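The complex appears here without one of its protein chains, the remainder shown in place.
We just call them A, B and C in the order they show up, numbering each chain from 1.
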Amino acid sequence: MHTTSTSATLDDDQPLLMSHFDDLEQQHDASNLGMWFFLATEVMFFSGMLAAYAIYRSLSPEAFHLGSRHMHLWLGFANTLVLLTSSLTMALGVRASQLGRRNQVVWYLLATAVLGIAFLGVKAVEYTKEINHHLFPGKHFVVPADDAEALMKVSATPEELHLNLGRFQMMFVLYFCLTAVHAFHMIVGIVIVLIMAELMRRKWFSGHGTTQIEVLGLYWHFVDVVWVFLYPLLYLID
Amino acid sequence: MTHHIIAVRTYLIIYFALIAFLFATVGASFLPSTAPHLLIAMTIATIKAVLIILFFMHVYYSNRLTWIVAVASLLWLTLLLAFTLADYFSRGWLDIPGK
Amino acid sequence: MSVPAVVVEDPPEDYLQEHTLKSWLLTTDHKRVGILYMISVTVFFFVGGAAATLMRLELMTPRGDVLATPDAYNRLFTMHGVIMIFFFLIPAIPAVLGNFLLPLMIGARDLAFPKLNLMSWYVYIIGGMIGIWIMVFGGVDTGWTFYTPFSTMFSNTMVVTAAVAVFITGFSSILTGLNFVVTVHTMRAPGMTWFRLPLFVWSHYATSLIMILGTPVLAISVVLIALERIFGVGIFDPALGGDPILFQHLFWFYSHPAVYIMVLPGFAVVSEIIPCFARRPIFGYKFIAFSSVAIAIFSFLVWGHHMFVSGQSMYAGMIFSILSFLVAIPSAIKVFNWTATLYKGSIRLDTPMLYALGFIGLFTMGGLTGLMLASLAIDVHVHDTYFIVAHFHYIMVGGTVMAYLGGVHFWWPKISGRMYPEFWGKLSAMLVFVGFNLTFFPQFLLGYLGMPRRYFEYRPEFQVLNVMSTAGASILAIGYVMPLVYMLLSLRKPPNAGPNPWGATGLEWQVESPPPVHNFHDPVVVTCDPYMYSPEEAERDYAHDQHVRNA
Partner (left out) sequence: MWDFPLFPEQASANAEKLDALMLFELGVLVFFTTLICVLILFFCARYRRGVRVDRSNPPTHGRLMEAIWIIIPFIISAVMFVWATQVFYDLYQPPPDAAEISVVGKQWMWYLQHPQGRSETNDLHVPLGQAVKLNMTSQDVIHSFFIPAMRIKQDVLPGRYTSLWFQPTKVGKYDIFCAEYCGTNHSIMTGYLHVMEPADYEKWLAAEGVGPSRAEEGERLFVQHHCAGCHRESQTVHAPRLEGVYGKPVPIQTDSGVRFATADDRYIRDSILLPKSEVVAGYEPLMPSYKDQISEPDLLKIIAYIKSIANRETSP
């Protein structure tokens, strides 16, 4: 990143200015703004699935209600807790980098990554449970007998029943899509956090890497915000 | 390039507020089924999101442009939802299949 | 704050000077990336055009004869649509001219994220390679719209691969948009206030907003299609509780705004060419500027006009219909303002101007037929007929491709340092205009007569009009091949254009052609409004030139 121009002074506290920017402020603003616009695209990326969710759920509330009973509410709860905590460590990491405390930054980033990995671990446990219960959509999906019966009760006609059974699976389709895309963002985030931590340790960044860490923080918090919505939408339909 | 550096205390307060809201959502989901669950859950989630965005993501201390981008992206999400749902909800209004 | 000392070894003067392949493939110079894009979109244009040629040949007769099977035809129009839209028209103006000119126009040394810019080209090329791969090894037959459940449950062609290609290419477009928006916000030269920006920049800003907010929705919808095919889970399949209309909503949520991604940059080019060749300030600068942003915003609210007969609710149809009319008004504002700009000008009809004027005429026609489509009852009749085909070719080919060619001619001296042959330029502009109308005007008639689109065979009474259309397409083909030839030939001459052959305003014309690597030698400070032309002065100069020549 910093080969285009070489600083003559090599002042540690001073970020390097890339040759096409006029000053540091401009450079910092550009990165920040770039990340914000990127997050806007991320919002729209999720919104396609959220629209599908909103429509199918409002059309077949029973099916979604029954489906959500198979989610592991407390695992989800624990995971939310983990993720919120990781956001805190990330925020503190950003703060440390703003203050120029490199070592602290490394530790906070590591903590964030560990929490992120914990989140993924719990998610993996949930996935295994669901797959073992034949709740993974596709050829092996089975509507559990009591849910099928419950759906039969709420459906007036066979057509409706057929639809409701489909929507029951749809709940899981959307659950897996949403959480998998979210998990994918987590994985990307964790990898970057770890890389950044290593680079911080090696004092690779000029100017304490404040801009880079801030931008990374924005991304991480965004992934957190997504989960804040996913948790009630998927686990807490009661 | 002046950063507003937020006090650790603020971060902690926000964090504990988030945790409290998390308990609130879960609690609310055990309310009797007459309660407006979706509404409560979404309100709480929105509050949480706003807290994260304002403080963890520093929007509260940022320039107007950042505010606009943050708000606009949510607005666009709502547009997509609102117009699509509008189609589905008005389908039954006319007693004609397919309309 | 002290600026750290920057040691830069003397860069080579103009940006084209380095010749190694590596210097091209690893460049982060926005001008070079623009050239990379120019080469690639040209290739894709001719690939898509070749598909169109084959289709037109097939449609000469009502029976299927040129192509062996209907499947071959179905693959052809799908690839034609996908390539022309995703690999040609969407990147055409923004990624070629936009990339090249945007930083120059605002007085910046590069885009905000030069590496991201190069990456967007690589992403685009990967997507494009997959696209070519599909064409060679099997093809897709869903139409560029990928409607479900045909695409998910019935088609047995390479839909998943196509989804991947579209997904990847979408990212290149997001990256370009992101870069433009951030650049416009943060990198304007001192004095370059928002209302001193050339309209080219305003339009590209609006385009970028759509790219940023719309493209991800397309990305997720093709991902869902791929998932549905791979896992057989029926997100849009009614047999499994899904709703095919939902896919159409998601698809058009992007693809309607996308048509403005395709036309706004055309507006951008025309807004530069018209004042320059009329030698006077543009009429209604602010209205043109704001109408671009208005189009970008409101374009997101009308997608349902592609679904009037799809089984969406009648009330939704009405809302989308009225909003479609409203979004047409900013376009009307632009057309009228451009026309008014000719008044009291000192008009030169050079090639770029011919293209720009052709654009206005054809766009007006295409746009007004768009209003017919937005009228619910008419759309019921003409939906999915050749009327639609004619409508969008009028805007996309008659409009945007004309604007693109006009822009390429206009800035070719800047890009390459060389002039193109004016006579051939004018000839090709005329051929394109005539050929275009002969190709696509008959299709309006065909459409109203009821000939459905995507038909391999058709009723014999439609033949005459189809033959006319095919004849027109061959003229069009000549018109398109000509610029390719003479532009390439012009490269053999030494640079002869000089910094400002058109006597245009705008920062890009203040530097030599081709521009230096870092765009500007001295810090830029902007002190005046754009388009400060004076027709009277232009007349005096012209009279003087004539005088000198006669003497």
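We take it that a contact is a pair of C-beta atoms (placed from the backbone, for glycine too) under 8 Å apart; a residue touches a chain by one contact, two chains touch by 3 or more.
The structure presented is a predicted model; accordingly, all values stated were derived computationally and were not measured.
K.L.:
So which of C:Met55, C:Val335, C:Ala429 or C:Ile475 would be touching the chain we can't see?
P.N.:
C:Val335
K.L.:
Please pick, from A:Gly166, A:Gly189, A:Gly207 or A:Pro232, the residue that touches the omitted chain in the full complex.
P.N.:
Checking each option in A:Gly166, A:Gly189, A:Gly207 or A:Pro232, the one touching the absent chain turns out to be A:Gly166.
K.L.:
Check the options C:Ala377, C:Leu488, C:Cys528 or C:Ala551 and report the residue that touches the missing chain.
P.N.:
That would be C:Ala377, which touches the missing chain.
K.L.:
In the whole complex, not just what's shown, which of C:Pro149, C:Pro352 or C:Gly479 touches the removed chain?
P.N.:
Checking the options C:Pro149, C:Pro352 or C:Gly479, the one contacting the hidden chain is C:Pro149.
K.L.:
Quickly run down the residues of subunit A that touch the omitted chain.
P.N.:
138-139, 141-143, 145, 148, 152, 155, 157-159, 161-162, 165-166, 168-169
K.L.:
Please output the residues of subunit C touching the missing chain, sorted low to high.
P.N.:
69-71, 74, 141-143, 147, 149-150, 153-155, 232, 234, 238-241, 244-245, 278-287, 309-311, 314, 317-318, 321-322, 325-326, 328-329, 332-333, 335-337, 339-340, 342-349, 357, 360-361, 364-365, 368-369, 371-372, 374-378, 380-381, 383-385, 445, 448-450, 452-459, 461-465, 535-536, 538-539, 542-543, 546
As a convention for this text, only the chains that are shown with their structure count from here on.
K.L.:
Find the geometric centre of each of subunit A and subunit C from their Cα atoms only, then give the gap between the two centres in Å, rounded to an integer.
P.N.:
Each chain's C-alpha centroid was found; their separation is 35 Å.
K.L.:
For subunit A and subunit B, what's the span in angstrom between their mean Cα positions?
P.N.:
15
K.L.:
Do you know which subunit A residues sit against two or more other chains?
P.N.:
In subunit A, 24-25, 33, 37, 40, 43-44, 46-48, 51, 55 touch at least two other chains.
K.L.:
For subunit C, write out the residues touching at least two other chains, lowest number first.
P.N.:
In subunit C, 1, 185, 213, 217, 246, 249 touch at least two other chains.
K.L.:
Hey, which residues of subunit B end up touching subunit C in the complex?
P.N.:
Contacts found on subunit B: 1, 65, 72-73, 76, 79-80, 83-84, 86-91, 93-94, 96, 98-99.
K.L.:
Where on subunit A does subunit B make contact in their complex?
P.N.:
24-25, 28, 32-33, 36-37, 39-40, 43-44, 46-48, 50-51, 54-55, 58-59, 73, 77, 80-81, 84-85, 87-88, 90-92, 95, 98-99, 210, 214, 217-218, 221-222, 224-225, 228-229, 231-233, 236-238
K.L.:
Enumerate the contact residues on subunit B facing subunit A in the complex.
P.N.:
Touch residues, subunit B against subunit A: 1, 3, 5-6, 8, 11-12, 15, 18-19, 22, 25-26, 28-30, 33, 37-38, 41-42, 44-45, 48-49, 52-53, 55-58, 65-66, 69-70, 72-74, 76-77, 80-81, 84-85, 88-89.
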